[in-house]
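Some chains have been omitted; the remaining ones sit where they do in the full complex.
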């Protein structure tokens, strides 16, 4: 399984701000434009980035949603239209980016990761966001539109989202991103519980492998959740005109969620290392059980085997001193009596030691 | 056993401030109104939230106590009456909330967890509190009223609680919440001590399971105690008009208690990992004991068994070189002498090695 | 052994500042009053707390030393006479208090723990101190007067202690408390050294128990030393008029001692966990020794036993193919030669593997 902790990176020494197609992405970037005022809402797909020029001057809020990161020339043109910094665009097309926020004079740039529980794993999907006066531009990987719930909420005319500025839209998107950690954490929590039930019973290799998968997923999560918390902290603390004072309260709430997600993931990490302790001690326990059986059987039968061997010896019984037992009338019965007594004595001792 | 570290959360992408019934809660919310001045005290149950409107304008302190979080419309109306922020109300109905404090202009909001030792476990019960001018609103889960001791103290006319403002009432509630950690810690301490006595004697699976339960409880506690300490630190530090200067001294004391509870829980965590070390070393010790017995028995009897086998061989004793011992007069006695000598020698060596 | 990490606490929900007799304390509180100026020194026992009223107005320094925490009414009256805050008095009567310092307008309150090495353990004894204008009030548990050395030093007329104000007296008491950690640490250091010598030789259960005792003592110490360091840091940093500028230099030195004691205790904790590693590896080593003996004996004698068994078989030697060895002239000698050769070969292999 790939570790997947390192982001895409450029060859060291190349010029900063160079755009290269994101790994695994190809095909054109689709551009959706959603413009709204409290009274009006319009969504359409835009073919050419140039059509977006002059948008910010108009009234209302404009949300430019770019899906697909394979077409760097389109992305470059959008950056040109909205005056986005080349360094920020470089971050947009490199997947696996560490969540960050950067304040470019009149545009705020943030990049985050939506987390999604997949069967037995956790996927991350990069969302980059530019907030400027009157507009929000978001970039997502191609595939499912993971911001669709925001678009649905925009359709409610009396919704808070429709009646506020672009800062609140940016918040709504970030809130969607941050809250995506909870279902992912829940799925990990369930896997931990399943493993918790299983590991004492069957400390086998599969348990260890499952545990290891969970630990890797938690590492991956932490790599996203730590910096995401910082991003929200900075946005909630700094005084951006673009965000507005009332939105800051919402960002603070969002920050609280980010902190909580992080804490839960840290606690899961502790749980996971607790499970490792259980696993190792169960292994030890099982080894002890095995050895106890071996010891009991050996300790009982090896001496008896010796005794049987003794009476199988061929000493010349002519002289009175040599193996007179063989000639006794009840010799054989006495032999069995000895054996049973010895075995019982041993078992009694073992029971007293708590080995049985 | 459920891990229970994750709070209830909303589906990512839903509008913030949406109220949904708290998990496991149903039925109506009961509302109790306690109004008091130094001279007068009145408690009554209120059927309709609207009856509370205009309350804050009157003199005296009003404590609105809501028990049961299943009826979101009532909770919404109470929020409306007292001007509580929808984000705060969202936190109220999501159980397992991380303790937090938020300052909404003229209302301070805090949410905490009362801890309660249950048999072999620790329960947590969410208490949310709004402090405004002249009023305190608290929300609790349905079930037992865990703030009853505060109500009893209000009945004493000359009590400090009766003669001070709503800030002191809020403090008294928070103090009740913070101090609830001590009995919970005490019960965990007792379970640790019991286990400490038991684990050297019987490092069995049950010990491990008990230890694991304690570690989970300590994780759960820590998840509450860390942020609770921050809540108290912020309340004791920030200058809220609502709290008043003299109450801050009490909050600082309460903060000290929160710190102490946290430190004790951290020390218990160290104790618990010390017990794990003991457990693992006891397992090792027991395995060593088992192996020593096996080794002693095998080492003594396997060579003797070989010797007995030798004299059970059927070599043709016609020639003088073949097994002359069998014909000796005291051959059999010599055999036993050899056996006893060898066994004694072995046992002497084992004793010198300290294995006996 | 009790863990003893939790302080006495009040039932959650009771009114703050309620005084209850300290656990394990009973009988009356004895009150000693020491009044001194550079020229004069007077010590007497005071029967009634009321006799202390008006004391602070007089010249000189007054040290009221209360020994025994069982009589809460006397303690309450002393608090009344000197205007001590009820929350502070609540801390005085709860033993096992976390060291803390609190600044009540004109009185500084500090509570600390004197550490004392007992045989194989470490005891802690609470000392609470109020520093006001012209007076110092200290509270100790009943039993030995652990501040006696301070009283002796007061008797030297030209001593620094006698010629300075109450701030220096408070410092002297705190210095006594902080320095009490060093003999306690020394005794733990000696126990660690003894164990270090012993544990490689005899990794038995007693070693583990001793190690566990030491680790618990270090936990207990840390619980005192961490907050004590903070107490000194705050006193040395804050500008209390009561302490005076020249005394602050002494407090800074005292703070350095507190830091050093803490660091030594942290290093001892590392030593202790190093000893655990040694213990576990010694256990492993011993198990390896045991198994090596078993393996050598078994590996040598089990094949030989098989060989002896072969020649004990009763195949009909009539046909030429059945066990002709039995009829050989030197068959028996050949058998022994085989045995010795096989055993020697095995032992040679074992020696080459380093098992012998």
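The chains carry the letters A, B and C, assigned in the order they are written, with residues numbered from 1 in each.
Just so it is clear, contacts are C-beta pairs under 8 Å (C-beta built on N, C-alpha and C of every residue); 3 or more make two chains touch, one makes a residue touch a chain.
None of the values given here were measured: they were computed from a predicted structure.
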Complete-assembly copy number [criterion: all chains share one sequence; 3 shown]: 5
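The rule is short, and it goes like this: only the chains that are shown with their structure count from here on.
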Topology of the chain contact graph, where touching chains are joined (line, ring, star, complete, other): line
Chain separated most widely from chain A, comparing mean CA positions: C
Cα-superposition angle relating the copies chain B and chain A, to nearest 5°: 70
Interface numbering overlap (same over half, different under half) for chain B and chain C: different
Centroid distance [mean C-alpha coordinates] between chain C and chain B, Å: 25
Multi-partner residues of chain A (each touching 2 or more other chains): 312
Residue ranges of chain B touching chain A (in the complex, touch as defined): 1-3, 5-7, 9-10, 12-17, 85, 87, 98, 100, 102, 104, 202, 204-205, 208-209, 212, 215-216, 219, 222-223, 226-227, 276, 279-280, 283-284, 286-287, 289-291, 293-294, 297-298, 301-302, 304-305, 308-309, 311-314, 323, 325-327, 329-333, 335
Of chain A, residues touching chain B in the complex: 148-150, 153, 159-161, 175-176, 179-180, 182-183, 185-186, 189, 192-193, 196, 200, 249-250, 252-253, 256, 259-260, 263-264, 267-268, 270-271, 274, 277-278, 280-282, 284-285, 287-288, 291-292, 294-295, 298-299, 302-303, 305-306, 309-310, 312-316, 319, 321-323, 353-355
